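Notes follow the structure.
One chain of protein is taken out of this complex; the other chains stay put.
Letters A and B mark the chains in the order given here, with residues in each chain numbered from 1 onward.
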Amino acid sequence: MAELTALRSQVPPAQRRAPLARRRRRRQALQRWVVVTVLGIFFLLPLYAMVEFTTRAPSGSGRTLDVWRTLADVRSLADQYPDLLDGLVASAELVLLTVALMLVLLVPTMIWVRLRLPWLRRPMEFVCLLPLTVPAIVLVVGLAPVYAWVAYFLGPASWTLCFAYAILVLPFAYRALDAGLQAVDVRTLSEAARSLGAGWGTVITRVVLPNIRSAVLSASFLSVALVLGEFTVANLLSRTNVQVAINLLGKRDPSISVAVSLAALLIAFALLLVLSLAGIRRRRRGPRAGRTDEPVLAVTPVSLEET
Amino acid sequence: MSTPAVSAAVPAAGGGSGSAVRLEDLHRSYGDVHALDGLTLDVEPGSMLVLLGPSGCGKTTALRALAGLEDVDRGRVLVDGRDVTDMPASKRDMGMVFQAYSLFPHLSALENVAFGLRMRRVGTAERRRRAGEALELVGLSGLADRYAGQMSGGQQQRVALARALAIRPRVLLLDEPLSALDARVRTQLREEIRRIQLEVGTTAVFVTHDQEEALAVADQVGVMSAGRLEQLAAPQEVYDRPATRFVAEFVGLSSRVPATVRDGRAVTAAGEVPLLPGSADGPRVDVLVRPESVVVTPDGSPGSPEGAGTGARGRVVHASFLGALARVRLATDDGEVLAQLPAVDAVGLGPGTAVSWRLAATAALAVPPGEGTS
Partner (left out) sequence: MTSDAASAPALRDRAVPAAVGTSSGGRRGRRLAATAASLLGVVPFGLLVTFFLVIPTLVVVIGSFLDAGNRFTFANVRGLTEDVVVQAYARSVWISAVTAVLGAAFGALLAHAVSTAAPGGVLRRVVTAACGVLAQFGGVTLAFAFLATFGFTGFVTVWLQHTFGVDPYGAGGWLTDTPGLLLVYTYFQIPLMVVVFLPALDGLRPQWREATESLGGSTWAYWRHVAGPVLLPSFLGSMLLLFANAFSAYATAKALISQGSPIVPLKIDAAISGEVITGQDNIGKAMALGMVVVVAIVLWLYARLQRRTSAWLS
């Protein structure tokens, strides 16, 4: 017993046990990985099942990549699944049109209101956040008569959905742009530009816009994500987009629809991951370097409709 | 290894009811960075030690190691002779005041102050009484029901101080408590902190990068650089008799004046100056002189009847008036020199004025010529 005590006192005290903060950090890391692994299995299971489902050989045993090969070959896709291709094309059009609409209408209006009509800010905020309270399923009920008129003037094509989508996108695009405009003090910039002789057009395009570039990008990405995931409005207004096409296809050919779903999921994940990497790198160079803002969290639309 | 210049410790004025603290040979590295590189110091019971140094010198790491919030790679922390190095922070019985944001936002000021007592399972009535006393000590009895968001920065820090003192800690730790406050609140609050510390008699360790603050409140100042202690002494000592070049340049203002060493004195064009122990050997050195040791005589004034007085020649570059004092920057043959004189004497010293200047016979530190930053 005495020897033990003597031995212990020879060892520097701070090395007898692992330091406290380090022990807590290790325990936290273990908890972290356990939670992530368990939940990870829950989340990866359907993805794995999708892979498994789409590689089943028709004969009953063995694996085949037939479905995936069909998917990769655009020409055979056009032959066998024209509706799917129509849906993909429609979604592509809608993405471009909705983003364009949002950029052309929302961005200048927000800047204009901030600069010239500050009393309109609160009402505009209310209007832009209103779609959050009105779920898509409800909105589409009221959109039906409006779209009857739209069809009368512009035809029944799917691209006309871009107007409704611009509304659906409003809350998220507004929040992203608002945050960007807050950070920049648009008022002072425009007053400085005006005092140097710039007209309002110049102020908007050459002074304000370059400074809110990341907010505009963020709003655009939000719009893209929402448009690609939208189903409710398109379906109930009897138009097509990628989600509607997949749904219809599902009744006919489950394999290819599951394959397309998986492909869409993986592509979106890869895009978001790339964005989060780019976002962090970009911010490190900025004035608020050091703060690890999560572009993913800011960018993901808290959508109350597309689920 | 650090060789701190420890002078006779000033006994604690508060009666020494606090605990004795000893940091023994502390080492702490983060990768290649040595935050603490063999730090050893003692704090007398009931006294206020201020750790002073630039960012990254390790003063905050040392404080946090004392608190138990930071591990050490090597070395010991002793309180009242007991080795607490392995003891978790929650058992060390120390009160800590952080730089900012440390008040719990969901609790009122009184509840914040009572928090430590709650952790110690003190009964509700007793808790409220003691928390009330602590709030009174910092002069904020009226704000007992306010929340952090409803208080100014100065008030928040006072509540934080009350919270740390309510538990009657062995040691009071303050991590740059005034750095986030306005200048006027800072000077007010630092005097209050010092007054309260003396009244309660707790041993205190105060970390700051502001040397004026350090000199104003400390019983002992520990100047740190790169994880080591440069000097540990009373404020006046650190100012008048800096032990190393770092201390001489970090604390107070100084100018470099070239000199040659002869018989333990530095000979300059502006006079001779005795050298402090620890000075460089020479033969050629730079002497670090304080502005108040530079005596300026404008041409034509009573001290220089013929137009050129005794000492070296110089020309005024700029004079800053600071109320009762003035600081005058002179261009001389050997570079720029900063002088300090009563404002009334500096009235005629506009840019370009020719002056004579000499050095008072105050002991100064000599360093190798042309080295380091100033």
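Some observations on this one:
Assume a residue touches a chain if its C-beta (ideal position, glycine included) is under 8 Å from a C-beta of that chain, and two chains touch if they have at least 3 such contacts.
These numbers come from a predicted model, not from an experiment.
Within the set A:Leu84, A:Ala176 or A:Ala225, the residue that contacts the chain not displayed is A:Ala225.
The residue touching the chain not shown here, chosen from A:Gly142, A:Pro156 or A:Pro210, is A:Gly142.
Contact with the omitted chain, checked across A:Leu71, A:Ala166 or A:Val186, is made by A:Ala166. By the touch criterion stated above, the residues of chain B touching the omitted chain are 67-69, 88-96, 98, 100-102, 104-106, 115-116, 118-120, 149, 163-164, 167, 173. Not every partner is drawn; the one left out touches chain A at residues 24, 28-29, 31-32, 35-36, 39, 42-43, 45-50, 52-54, 101, 105-106, 108-109, 112-113, 116-117, 120, 124, 127, 130-146, 163-164, 166-167, 170, 194, 199-202, 225-226, 229, 231-232, 235-236, 243, 246-247, 250-251, 254, 257-258, 261-262, 264-265, 268-269, 272-273, 276-277, 280, 292, 294, 296-297, 299-307.
In this text, only the chains that are shown with their structure count from here on.
Distance between chain centres (mean CA atoms), chain A to chain B: 52 Å.
In the complex of the two chains, the chain A residues touching chain B come out as 12-14, 16-17, 19-22. Across the complex, chain A is touched by residues 68-76, 83, 85-86, 88-89 of chain B.
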